[in-house]
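Right, one structure below, let's go through it.
With one protein chain held back, the other chains of the complex are shown just where they sit.
Entry: chain A
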Amino acid sequence: MRRPRIALAVGATLVGAALLSALVGPLLAPHSIGAVVDLDVFSPSSAAFPLGTDYLGRDVLSRVLTATRYTVFISFVATMIAASVGIFFGLAAASGSWLDMVLSRLFDIVIAIPSLMFGLVVITSLGASIPVLIGTLAVVYTPGAFRTARALALNVAALDFITVARSRGEGLSYIVLREILPNLIGPLAADFGLRFVFVALLLSGLSFLGLGVQPPYADLGALVRENIAGLGFGAPAVLFPALALASLTVGLNLTIDTLTGGRKATR
């Protein structure tokens, strides 16, 4: 019983820190995001620059605080879209046979395209704006949400209380929304959290390839890429953005695991 509680505390702290910097980070930043404030580049941590400076002599702390906002905001919106579309179609597919066939094959086609390749093609042709990024990420992760929602709904739809509702003559929308959906909230929330992590990582991957958020703004993945030359010097400029990204994903995973695990144990 002890370990989950510690895990939850650690996870919640990490996620809370990420959310806090996404909300108020730019206000806390000591310097403007694009301002070159140091004559040296890749300087180590000091009182003036707690996380050092980057390859142009900009303050890394300010850049990380601002970049977290982009990473969290873009990932959240993209995940939200992917999850809502996926769950809507997933539940619809679980209740009708021909609809299930059509939707499942359609999403199978999307799944068949490698996600990074898909991102590269779409973004190079449409340009790397934030709406395009969000749309691309949402399309890539909708089929997964669809499959999860469909599988969960099929399990619940086989239970007796659904049969009782059907034998009463209830309509499809009542059965799906009032009888099935409330039973899926727990697992769907867990799936949402996991999907958020995947989206954040793909976004960082795209940014690392130079197709993500464009300069002077940057997300965490872009910060890692632009400072990659500092890796040889052990510069904090490349380590801390990577660390921020890692702590966000690890924290979120810990939180989800303990929340859903706890739910299972009390049931």
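Note that in this section a contact is a pair of C-beta atoms (placed from the backbone, for glycine too) under 8 Å apart; a residue touches a chain by one contact, two chains touch by 3 or more; residues count from 1.
The rule we apply is simple: contacts and distances are computed from a predicted model.
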item: Protein name as given in UniProt for the chain not displayed, "ATP phosphoribosyltransferase", "ABC transporter ATP-binding protein", "Zinc-finger" or "Porin"; value: "ABC transporter ATP-binding protein"
item: Which of A:L28, A:V121, A:L159 or A:A246 contacts the chain that the document leaves out; value: A:L159
item: Sole residue of A:G16, A:P50 or A:P182 that reaches the chain not shown, by the stated touch rule; value: A:P182
item: Footprint left on chain A by the chain that the document does not show; value: 1, 159-161, 163-164, 166-170, 178-179, 182-183, 185, 266-267
